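Just one protein chain is left out here, and the rest sit where they should.
On to subunit A.
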Amino acid sequence: MNHDEIKVVVQEKFLSSERVTALLCDAKVFHPEWVKKDRLLAIVEYGDEKAVFCLFSSCYPPKTFTDLSIEIILPIDNSFKCEIDNKPSDPEAILYLNLQSRLSKYKFEIQMTPRVDNFVDDLFRGIEAVNKIPTQPEFVWLKKYSVKNDDQTIAESIMLPKSNMHNTAPVAIRESLIKRKMSDKELEYTFTKNFTVFCGTWNVNDKSPVIPLKGWLSVDQEPPDIYAIGFQELDLSKETFLFDQTMREDEWYCAVLNYIDKRAKYIKVEKVRLVGMLLIVLIKEKHFQNVRNVICDTVGTGIMGKMGNKGGVAIRFDFHNTSICFVNSHLAAHVEEFERRNQDFRDICNRTRFVQIDQQPKSIKDHDHIYWLGDLNYRITEMDPITVKKLVSENNFKPVLEWDQLKQQHNNKNVFSGYTEGPITFKPTYKYDPGTDNWDSSEKHRAPAWCDRIFWKGDTITQLAYRSHPSLNISDHKPVSAIFSSRIKIIDEEKYRRVYEEVIKQLDKLENELIPQVKVDITEVDFGTVKYLELQVRTITIKNIGKLPVEFEFINKLDETQFCKEWLIVEPYKKCICADETCEIQLKVLINKTSACKMNAGTDKLYDILVLHLYGGKDIFITVNGTYQRSCFGCSIEVLVKLNMPIREVPVGKLIELENKRDQAVSNQSTYSIPKEIWFLVDHIYLHGLKEPNLFEQPGLHSEVLQIRDWLDSGSIDPIPGSIHSVAEALLLLLESTVDPIIPYNLQSICLKASANYLQCRQIIMELPEFRKNVFLYLCEFLQEALQHSSENGLDSKTLSTLFGAIFLRDNPNLVQEPQSRINKQIIDKKKAQFVYHFLVNDHSDLMFSR
C-alpha cells in the first residue's frame, strides 16, 4: 500500500469538503503513557482553516477509515507553534516535531523522508496564512471530531509503565483484543435462528394516508418478526424543506401501526425522519428485549450537498448477536442524473455515522445485515416510453430491465457494490396518475421506471418475496415490499460466559507473560575475604528471557539515598537489554579508609542487598556478601596504641568494643607510648632508608604496600617486605587512615590560627593527650633525623612540612564546609605546613620527656 493509497483511506475519515493536504505515515508521539507506536499525522483543510490531526490506526497500513481513530487535534490558529529539532543521536534520519496549539503540546518523532518536506511546507503555509488574517478562525468543523474518551482509553490502555517501585503493570490493548477474540470465537457461543424481516418503501408524493395500508403491510402468511418501512416525499411543503417540521410523520406512523399485521404485537425500535424521508422500524414485542444499541443517523445530499430533500435516514441496532442496519434513501431525481445518484449513495455510505458513547463510531458497512430501501430514482434510458409500456403490459420485463440504469450501474459496481437485489417480477412503480393504475398522462410522458427498490447485504439473508402493491394508488409511485428470512446469531448466555471468561483468562495470562522476564545467573555474590584497599570484582549476567526489551536499573531501597553501600561499585547500574540478549554487570568492592573505619567500628558490614528493578516488571534482590579482613588501617590511634597483639588476632567483638569506647579509654594505661605499627614502619626507615634518594617522594608499589599491610596485621616475625619507598608510602597511608588525625579535628582551627607562632604551637602540642603528643613528636624527631641526610635523600623541610602538615592536620571529611576556594585552600595548606615546620626546625626534645 503506497502513500497515496493510505492518504485516500485517511481522507475517508473526513468529509469531502475537508481535504487532507499532507500526510506523514510513521510519526511517533511522545507521551509518557502512550506506546511509541506509529501514528499518522495529517493536515486537514476546510475552507481557510487547517488543523493537524494525529491518528492512531488499529492496523497498519489502515485498510479502511474505521481502522483510524483520531487521537489528537491541533487547530492551526495563531497560538499554533511548530519547532523542529534533529534527534541528537541520529540527526540525519530522525526529526523531532514539537507542535503546540492552545493548551496542548506534543512532540513527535518522524522519519526523515522526502514527504517530510511537503508536510512541513504545508504546515508553515498554514501558520503564515492564519497569522495574516485579523480574526481568529473558529474551527467549528472540528467540534464533531472532538476526541472521544474511547480513543483515549485505547491509547492509555497500551501505556507502558515508567515509575519504579510503585508503578503500574504494562497493559496490552485489552479492550480491542477482547472484542476481537470474542468475535473470533463467536461460533463457540452462538447458535442461529431464522427471523422474517419485512422491508417496505413508498414515495407517497405529499399525500396523507387516506387509504388502508393493509394490502401493503399485512399480506403474508405469517406476521414478520421485524418491520422496516420507509417513506419518501412525505411532505413537499416549504416548511418541511426549510424547517424540517411536518404533521405527516405522525399521520403516517399511526397509519402504519394501524395496518401492520394484527396477529402479532409490535413495538417501535426507532423512527427517524429527515424532511420527507421517514424510516420506521418495528419488532415483535417478544423480541424487543434482545434489541440493543439502537442508533439512527441522517444524511442530507440535496442542494449544497446538505439539505434533506434528498439523502438517507438510517437505523442500526444489535439484534441478539447480529448487527442490523436499515437505510431508507431518496436519491437525486431526473433521468440523466444516474452519476449523481451513485454519488448520493457513496455520500450516504461515507457520511452516515452511528455514534455511541464509549465506542468507535460505526458506519453502514460495519453491520452483519444491511437492508437498503427507498426511492432510488434510477430510470430506464435508451428505450422509448412506448416500447417500455408495451413490453411491461405483456409482463415481459426482462428486455426493459436491461436498460434499467440501476441494474447497469450495479453490474458495473458503480453503486451498491456487495449488495444484492432480488429478481424484479413486478411492473415499474413509477409514474402513475395518482388514484389510478394508468401511466403518467402529463405532457412529459415519462417512461415508466423501477424507482422504488430494495437491496440487501449479508451472508445469511434469503429473500422470500419482492413485489409491488399497485392497489395502493394515491401516489404517483406504487409501494414496494420484500420479505426476507434472515439468520440471526443468538448468544447462548451460558456458553458466552464460559468463552468470555476463557478469553479474559487468556489475556490475563498474556499480560502476565508480557511482564518483562530476565534470568540472573547469580543472586548471591560472595566476595570471600576482602582486604583493605584491595579491589575485588565479580560479574553477574542478566539475560532477557522475555519477549520484549527490558530496561533494568538498580534502585534505592526505602529511605536510602544510594542504591548500594559506598564500598560497592556497580557497572552498569542501568541499561536496556533486548530480547534474548545478555548483559554483564560488574560488582566491585573496594574498602578504603572511610569504609574501613566503619567496618572496624562495626557500624557497617560487608553485606548489602541490591534491588535490581525491571521497568514494568519485577524486582530481583542481589545479595552481596563478604568478610572484611580487619587491618590496622582504618583504626583509631587510641585503639592501635592499646593493641598488644596483631590486629588479626583480636576477636571481632573486642575490636568493635574498643573502637566504640575509645573516647573513654584514652587514659594513660596504654600498652605502648606509640602504636607499634607506626613504630615498625618508622624504625625500618630509620634503620634502612634515611639515605634513600627521593624518600617520601617516590611512590611505592601497590602490591608491596599490600604485603606490608599483611605483615603488620599478622604480626609477622619476618623482615618487613618491600622497598623503602613502599614502606614510606605504607606509613603515610596508615597515618592517613586513622579514624581521626593525630591532631584531632576539633583542634584544627586553633592550630591554624597559631601557626605563625611557635610558642603557641608548642602549647597546643603539650596539651594533646599523651599518646597523640608522643606520636606527633616521635614522627617530627624522625623527620628531623631524615633532614640530616638531605644531601642523600634529597628531602627539605618545606616539602616534609607540607606533606606531613596535610596528614597531621587532616580535614574532617564529615564536616560539610562551604567549598573552599583554591586560594583559601592554599592558605590553609600553608598554615598547616607552617605549623609542622616549627617542629622540624626547632629542638623540642624537652617536650618529649616532660612529665
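In this section, a contact is a pair of C-beta atoms (placed from the backbone, for glycine too) under 8 Å apart; a residue touches a chain by one contact, two chains touch by 3 or more; residues count from 1.
Just so we're on the same page, contacts and distances are computed from a predicted model.
*Asks:* So which of "Ras-related protein Rab-14", "General transcription and DNA repair factor IIH", "RING-box protein 2" or "KLTH0H09768p" is the UniProt name of the chain that got left out?
*Replies:* The record for the missing subunit names the protein "Ras-related protein Rab-14".
*Asks:* Tell me which residue among A:P209, A:G617 or A:G700 touches the hidden chain in the full complex.
*Replies:* Of these options, the touching residue for the absent chain is A:G617.
*Asks:* Can you work out which residue in A:K107, A:K214 or A:K365 touches the chain that's missing from view?
*Replies:* Of the candidates A:K107, A:K214 or A:K365, A:K107 is in touch with the missing chain.
*Asks:* I'm checking contacts with the chain that's been left out. Which of A:M307, A:I491 or A:I764 qualifies?
*Replies:* Only one of A:M307, A:I491 or A:I764 touches the chain omitted from view, namely A:I491.
*Asks:* In the full complex, which residues of subunit A touch the absent chain?
*Replies:* 30-33, 72-75, 98, 101-107, 139, 142-143, 145-150, 152-153, 156-157, 165-166, 168-169, 171, 174-175, 178-179, 292-293, 318, 321, 357-359, 491, 496, 504-505, 508-509, 511-512, 515, 523, 557-558, 609, 611-612, 617-621, 623
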